[in-house]
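With one protein chain held back, the other chains of the complex are shown just where they sit.
The letters A, B and C name the chains in turn, as written, and every chain counts its residues from 1.
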Amino acid sequence: MEKNYLYFHDRFGGAEEHLHGVRRIIYEVRTPYQFIQVVESPTFGKMLIIDGDVQSSLVDEYIYHESLVHPALLTAHSPKVVVILGGGEGSTLREILKHKSVTKAIMVDIDKDATDIAKEYMKEWHQGAFDDQRATLINSDARAFVESNLSNNSVDVFISDLTEPYEGGPSYKLYSVEFYKTIFDRLKEDGVFVLQASLLRVTNYKMHTIIRNTLKQVFPIVRSYFAYVPAFDTTWGFIIASKKNDPKTFTKEDVDYMIKERITGDLRFYDGETHIALFNLPKDIRKLIETETEVITDLHYIPLERKENL
Amino acid sequence: MEKNYLYFHDRFGGAEEHLHGVRRIIYEVRTPYQFIQVVESPTFGKMLIIDGDVQSSLVDEYIYHESLVHPALLTAHSPKVVVILGGGEGSTLREILKHKSVTKAIMVDIDKDATDIAKEYMKEWHQGAFDDQRATLINSDARAFVESNLSNNSVDVFISDLTEPYEGGPSYKLYSVEFYKTIFDRLKEDGVFVLQASLLRVTNYKMHTIIRNTLKQVFPIVRSYFAYVPAFDTTWGFIIASKKNDPKTFTKEDVDYMIKERITGDLRFYDGETHIALFNLPKDIRKLIETETEVITDLHYIPLERKENL
Amino acid sequence: MEKNYLYFHDRFGGAEEHLHGVRRIIYEVRTPYQFIQVVESPTFGKMLIIDGDVQSSLVDEYIYHESLVHPALLTAHSPKVVVILGGGEGSTLREILKHKSVTKAIMVDIDKDATDIAKEYMKEWHQGAFDDQRATLINSDARAFVESNLSNNSVDVFISDLTEPYEGGPSYKLYSVEFYKTIFDRLKEDGVFVLQASLLRVTNYKMHTIIRNTLKQVFPIVRSYFAYVPAFDTTWGFIIASKKNDPKTFTKEDVDYMIKERITGDLRFYDGETHIALFNLPKDIRKLIETETEVITDLHYIPLERKENL
Partner (left out) sequence: MEKNYLYFHDRFGGAEEHLHGVRRIIYEVRTPYQFIQVVESPTFGKMLIIDGDVQSSLVDEYIYHESLVHPALLTAHSPKVVVILGGGEGSTLREILKHKSVTKAIMVDIDKDATDIAKEYMKEWHQGAFDDQRATLINSDARAFVESNLSNNSVDVFISDLTEPYEGGPSYKLYSVEFYKTIFDRLKEDGVFVLQASLLRVTNYKMHTIIRNTLKQVFPIVRSYFAYVPAFDTTWGFIIASKKNDPKTFTKEDVDYMIKERITGDLRFYDGETHIALFNLPKDIRKLIETETEVITDLHYIPLERKENL
């Protein structure tokens, strides 16, 4: 009976509001950093909601996490050391560990409660990844860790799987040009930095383009791409910032060959043809992302509202 | 003040409901065929809503209409006669008339009230297309017109821009294998049939795959593709069914060359790179669309609910 | 942060929908009889929801339960034996036990899960009433119990605290004229029957007036009254059907005197002045309730939709 559902209201800017039916709340808690809810949706299965934003759903999280991980790891050619900033659910870790070359995957998430919840209530996401011998979970501030615990030229791939710095939240220091310079220095010479980079559609794109433009101050190669994630009701943006290699030059056949050689286990979303779809952008989006001039610095934050254009 | 908006509720299946703020209703009427509303949204500008479904918005209708028209007309090589089934707003007509080769564009829409509303209240959509000397508007039943008023081997491109046949509505006879056979016969030997083909995402795809499978009973080449339309909050599916040429074989450069040679006026969404993005589908969607076995016939309608999987 | 609430949608007929924010679900279960949710609202505190209908909230349940119990028990003069039909939360029982004359309060609720939930999660409602020596809880069908386990002329007050028989649900046999005749027979000569009797407002009244008219076939004195309950967003109807005494004849002073003599513990809503307010009805409501002609019988159920007029 539909009438028994509760509804989660996902509030976009500009008078848009998306209601998702919820069968039940599986777990919820206010941690020192965020408000976390694990709920069950009749459409999307189990869903993770943080501070009122859908983070991922069981039905389609593979789209988001495969898009985030594989293009970057293939761009890095033979990545050994991978560092995740954030990444609570453990799915990003899961996808990284499918790459045979990886010897060390370090996940730095400030919120121990969040990763404990993932371990306990989101086993379908991490699928035991936290127990893999190559994996290390560190609950501390990601910027401090990168600055103090990593040496230059030591990391193959950084993956930023953080919530966005809306309304000047404290996470914005993980999006500044100063931090990106440190990331650049810690990367090896063919190193790659990939970020979840907010929603990207013609009515909402500003957060994406500002992150992109900030990265362009530091990295020679910066590629935006997006995938449609049903639980978000929108296309979602990602950015690869690379020191040397360019994922856009890969052919369908290149990608399919690399997947075959370098990845174990099945992928559901990503393959050669998907790669071509991801890295060829529609004309309107290409135009939008090229005109941005703002840069986030440690002292200059652009106060974007949640899911809203400037 | 946000609190003064009214809200349009776009009801998806499975307990999903999307609310779009509405500043005002510009016009609305119940015609003999449908309930039509032209409203103004703070996010999407003017919007056309038919029977509770968003049809198009001023902000992003170019995505839908360029995706529907240009790949098909380029696939046909040098189309002269183009027939639109439905197409109320006049935007499909507008895009067709950008092709220099077109000498005759016939639009057959059963609802005279709908096309009158488009002429009067949606000038930003049609931009005077109805007045072009090459255009003919006929308000009658599309199937009867195709069967009785067109001869075999006479049409270069058919464009189906109709609402979907949900819940066994009368439009389903425009989606049957028998009708598709008539379309096939009326087409010239390199003729192309393109359809708007319902929402296509991993949680909602059944209407698309049934239309696709029905077309495959008749046409040798059938290509699904999709574009994300923000006002729909979902990726939207299209299908090209072709007698001879295959749009998937075009390179980026092919498409950019054809656009330059054959199209006048600007395109905002479609170009060579967009074409590559459209016709390379993610792995999960490719898998979904290949497994369908249902076929719509004049006597066998599959009773799908609105925006719902079976 | 408001945006983290889930929302419960309370659907009235006629395109009315009331959204109540929910902080968390405290407990929920589908029993063999109904879907029960105990949630926490920022406005109303803990709330009980059954099959999508708000049953009571911590902030205002005293209005509903005092209105249901005290006018009836004062009308019966010196009630000893009181029988509750339904009454899940235990609040009706709690109020009955405030009357010094009561020696036996029997609560007959078919849903053991519901009363177990009340005992465990709704202690603020029952306040230990289930443990009172005068109280007996029986989990069985109320009609069968009244027919088989009670003798004629043995009960002072019956209290019907059941959900309404919408859409022909099985509870309608607790609303038929045949069952009301049995109730009449089981009552002592100054016995009283009081019912929660659905929402009563000028836009929604049909369920109330049909119950009332059915009672009028059996009882000589039938009095409708209503109280506004904020968590319901509407005035809620009750009916006293009496064999001999008429609560409308009581003065303010009568009621205040009886409360002082016969009731222990505090009342928050009901007193002499409240009684006068309850039993004097506005002209429009008086007119509405006098014109009903339908009667519910065991064989003739009137299929009302939820919270809807005919």
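For this structure, a couple of remarks:
FYI, a contact is a pair of C-beta atoms (placed from the backbone, for glycine too) under 8 Å apart; a residue touches a chain by one contact, two chains touch by 3 or more.
Computed from a predicted model, the values in this text were never measured in an experiment.
Though it is not drawn, the left-out chain touches B, C in the full complex. Interface note: of C:145, C:269 or C:301, the residue touching the hidden chain in the full complex is C:269.
When you scan C:24, C:112, C:134 or C:201 for touch with the missing chain, the hit is C:201. Seen across the whole complex, the unshown chain contacts chain C at 2, 5, 7, 12-21, 41-44, 59-60, 62-63, 201-204, 227-228, 230, 233-235, 252, 267-271, 273-274, 276-277, 280-284, 286. On the side of chain B, the interface with the absent chain consists of residues 1, 3-9, 11, 19, 22, 24-25, 28, 35, 37, 39, 51-52, using the contact rule stated above.
Quick note on the criterion: only the chains that are shown with their structure count from here on.
Chain centres here are Cα averages; for chain A and chain C they lie 53 Å apart.
One inter-chain figure worth recording: chain A and chain B are separated by 33 Å, centre to centre, where each centre is the mean of the chain's CA atoms.
Rounded to a whole number, the gap between the C-alpha centres of chain B and chain C is 55 angstrom. Counting only residues that touch two or more partner chains, chain A has 5, 7, 19.
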